[in-house]
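A single protein chain has been omitted from the complex, and every remaining protein chain is retained in its original position.
Think of it as A, B and C in the order they're written, each chain with its own count starting at 1.
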Amino acid sequence: MGLRRWVVGRAVRAARVLVVECPGARPARMAAEQAVAARGWRIAQTPASADVLLVVGEVRGGLDEVVDRLWEALPGPRARADVRTEGDAAAALARAAAVLVDGRGQRADAEQRDAAGAGPGDDTGGHDHDDTGGHDHDDMDMAPDGIPLAEGAEQDRDGLEMDALPVRLGPVLPDWPAGLVIDVVLHGDLVVTAAAAAVGGPEHDPVSEPLPEDTATVAAARCDDVAAVLALAGWEEGARAARSARDVLLARRGDDARATLVDLRHRVEHSRWLRWSLAGTGTVTPERARDLGLAEDVVGDCRDRLLVLITRAEAAARRYGASGLDAPVPDVPAVPLTAVGPLLEGCDLGAARLVVASLGSDLVPDPVPQREAAGA
Amino acid sequence: MLLDVAFWVLGLVAVASAVLVFVVDSMARATYALALSFVAVGLALLLLEQSYVGVVTVLMMLMEMAVMGVYMVMYMGMNPALMPMSMVHDNRAALGVSAATFVVLAAGALLVPWPVRRGVPAPDVTAALGEALMGRQMLVMVVVSPVMVATIVTGVVLAAGRTRYDRFGDDLDASPPRDPHRGGVGR
Amino acid sequence: MTLQTVLLVAAALFAVGLYGAISQQVVVMVMMGLEVMVNAVLLAAGAMWWFLAPDPAGQVLLLVVLAAMTVEMAAGFAVATLVHRHRGSDMTDSATDLAG
């Protein structure tokens, strides 16, 4: 008995948390991530590696199914926690820890899942497989287990006319704007067509609802954007620096954050390796930006846009530091959701993720509601 | 004794996995069954004291099969689901021919009065092989190398979708090349 | 482990490969059949070298077999890709006119 308790205690100490951010819950999510770190826990990238599903914000329109699927994809032992506001996270995580430690409850959960024939083996990978239902094959044999095989494409950059695979990216991926889904058709890892839509937000509302008028939180969110790009570029040290600036801002220490950001900017500008690895990814010409109705500052490649994001974060942090009050932060031009898809076409999957992150999180849907496309 | 057991195990693995190549329902499994067959033969060559050739067989065939797996998937578009598939023609004739071949070859192996062994292996087989390649048998190397290079060039020319004119323009002077993605050395 | 037993295994491998090379419709599967056959040749050559005449020159032959195998694969895939580009097919039956 003592051994079992020791094992469980050890295991729970290293728990990983999959964070689901609902649209509009950004401040709560950032606070929740801090709470996770404060417990010594870590953020999971995928449901397969997670022990705790932490849902931040209000689950609305279409997102509930996603959350259910993710919950089924957690291998178990598992715990679910729901957080609404900034202050709730620590308590919710403590409850989740109690659920994880409860051996009897976990066994019952496992038995019930096995009995229902929906053990951890029977999920469909959640966000990984599309199930848009738009694929009615004449020959059902071509769809073992209900998953259609990749099929030939008319136009293929390789000229080999093969493998068009429809996939839905999002709404839950590491470093991904909340509530964004992009339906892509992949040739291998190459994005051929992409259409962005929003789920989980109230009708006619932005994907990311307007940030609160709290300058420090806005500045922290801008740092979070920077961290997302750097993390996707695989530069852990840089991402960590941006996140520490974010945490410092959330702790209301604007001057420290500014110093960190200035230093980060210097390092990004002078890193030849980063310049080499990002140069030319997702390049947007001025004409293309005009056609898509985008502001001037998206022109360039992902590295240029990363520098823009850092500048914005720096400006917000300076505004907070200078006034010490909640002075309004300069607005940044929002990116219309309809422009996101065309920018991804021709990128490979990794580059597409970088492009999405480099646009920042101020995405707004088209004036025309996109509910059907969202497939909610 | 131990050597015999090891050989029979490897031989069995080699033949069984070769059969599996044409039996299993998944392209990936077929490819890696073939890889297993090669590895078994490579290790059997180690038993026959040809360590260099044996290890090189393992090396090259694992690499080749890893690349071949990509081709298999590319041309057959299967997901890992095990799809029942039958892509054979003249199955019965093929079985007959191969059975007859086996009988003939096996009869040959067992009935031919093989000569007794001539000479003894060099104390260091690998060094002897290297000296042979760089000495008396150098012609082999001299021939194989250009053939390999020619194969690389031919393969690229045949398989590439775009020619250098597509990349560099009609006068081959476009700079940078018109590639959908830039390469890593900043051209 | 005698010469006869090794050759027996090699004969079995060769027969399996031959079956594959004759019966399969898809180019890459045919190539896998050929590969199995070359595999058998490799084993047989190795055995003959060891049991009959273990001098260095014999091993050179094995290396040549290996080289031939890679050349076959490379050329085969290149042609398969070429055929696919032009016909959108990977079946041997649809490429019979390549002969003439």
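Going forward, contacts are C-beta pairs under 8 Å (C-beta built on N, C-alpha and C of every residue); 3 or more make two chains touch, one makes a residue touch a chain.
Just so it is clear, contacts and distances are computed from a predicted model.
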Listed names "Alkylation response protein AidB-like acyl-CoA dehydrogenase", "Molybdopterin synthase sulfur carrier subunit", "NADH-quinone oxidoreductase subunit H" or "Dihydroxyacetone kinase subunit DhaK", matching UniProt entry of the absent chain: "NADH-quinone oxidoreductase subunit H"
Left-out chain, listing which of the shown chains it touches: A, B
Sole contact to the chain not displayed, among B:Leu47, B:Met65, B:Ala94 or B:Ala109: B:Met65
Residues of subunit B (touch criterion as defined above) contacting the omitted chain: 26, 28-29, 32, 35, 51-52, 55-56, 58-59, 62-63, 65-67, 69-70, 73, 79-82, 124-126, 181-185
Where the missing chain touches subunit A, by residue: 7-8, 10-16, 40, 45-46, 48-49, 51, 73, 75-77, 110, 119-125, 128-129, 144-147, 165, 167, 173-175, 186, 188-189, 230-238, 240, 244, 271, 273-274, 276-278, 281, 348-351, 353-354
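Definition applied: only the chains that are shown with their structure count from here on.
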Interchain centroid distance [CA atoms averaged], subunit B/subunit C, Å: 7
Subunit A-subunit B separation of Cα centroids, rounded to whole Å: 43
Numbers and ranges of subunit C residues touching at least 2 other chains: 81, 84-85
Residue numbers of subunit B (touch at least two other chains): 75, 161
Parts of subunit B lying in touch with subunit A, wherever the complex brings them together: 74-75, 77-79, 81-84, 161, 180-182, 184, 186
Contact set on subunit C toward subunit B in their complex: 1, 3-20, 22-29, 32-33, 35-36, 39, 42-43, 46-47, 49-57, 59-60, 62-64, 66-67, 69-71, 73-75, 77-82, 84-85, 90, 93
Subunit B partner contacts - residues on subunit A that touch it in the complex: 141, 144-145, 147, 149-152, 157-160, 162-163, 276, 279-280, 346, 348
